[in-house]
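Here the complex is missing a single protein chain, while all its other protein chains stay put.
Take a look at chain A:
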Amino acid sequence: MRVALFITCVNDTLFPGTGQAVVKLLRRLGCEVDFPRAQTCCGQMHVNTGYPGEGTRLARRFVDVFAGYDAVVAPSGSCAAMVREQYPRLARAASAASLAGPPGGAASGRERASGRERASGWETAFEREVAEVAPKVHDLSEFLVDVLGVTDVGAYFPHRVTYHPTCHSLRGLHLGDRPARLLREVRGLELVPLSGAEECCGFGGTFAVKNPAVSAAMCADKVHNVMATGAEVLCAADNSCLMHIGGTLGRQRSGVRVVHLAEILAATEEDTPFPAGEATGGRAGGAR
């Protein structure tokens, strides 16, 4: 199966190890992994902060780049949810604007003149492309469980781990217990339940800096619950949320490490074992 990796801009820039883990894991499971170099960002930050113009431009880039693949895998529930949930809305809005003509229209004059935005019925080319590409975009655990049909991915990770289901993977993609099913099959791993797991950690993209006091108060409760588990590692399917929780854990010198789900699933017996008792909230280096 030819799979495209949608790395996401946050992972590409700040957490390359997560991307490397996805590549290693998918190859181990027999997938041919391609990394389309023209990809940049899904546009979520722009759209969710109130800049749908820029967001729509990035969405057009995304569907151009990822058209033609059997599946697109992203190590981020949030970015996958953006494509699946919000792209159809952006495409509808762009079509409505182009049909409405110049005043207030989002499509540029050049695009209209080129005929690219000409509607066939009520649907434009952009809407059709989104309808084709969006359903093929999967979060990693969804792809593993639903598309490849595996839960035992041959991983080894001898640590006490707790899992935080990020909001967009939980309520956007409805990942349910897929991540937990994958984690339970990891040899050596002890999965401990997190109380208040379904509550938001307070990241929320630009919310973290637009409402820093509330964001920090929400994270304080999350961190309190994480510490109460006695876990060595906090795992999630989104590095942006982990950056926020991990940044707080680090500031508090908690000793709890944050590790992306992909890095746990990619780890095997051959990997350098995790340095025991190393107090850091920074990024995990030993998981690959």
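We take it that a residue touches a chain if its C-beta (ideal position, glycine included) is under 8 Å from a C-beta of that chain, and two chains touch if they have at least 3 such contacts; residues count from 1.
Everything that follows uses one rule, which is that contacts and distances are computed from a predicted model.
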Of the candidate names "Electron transfer flavoprotein alpha subunit apoprotein", "Iron-sulfur cluster-binding protein", "Acyl carrier protein AcpXL" or "Multiple sugar transport system permease protein", which one corresponds to the UniProt protein name of the undepicted chain?
"Iron-sulfur cluster-binding protein"
Looking at the full complex, which residue from A:Ser141, A:Thr229 or A:Thr248 touches the chain that isn't shown here?
A:Thr248
Tell me which stretches of chain A touch the chain missing from the display.
7, 9, 11-17, 19-20, 23-24, 33, 35, 37-41, 43, 45-52, 54, 57-58, 61, 86, 89, 167-168, 170-172, 198-200, 202-219, 243-244, 246-248, 250-251, 281-283
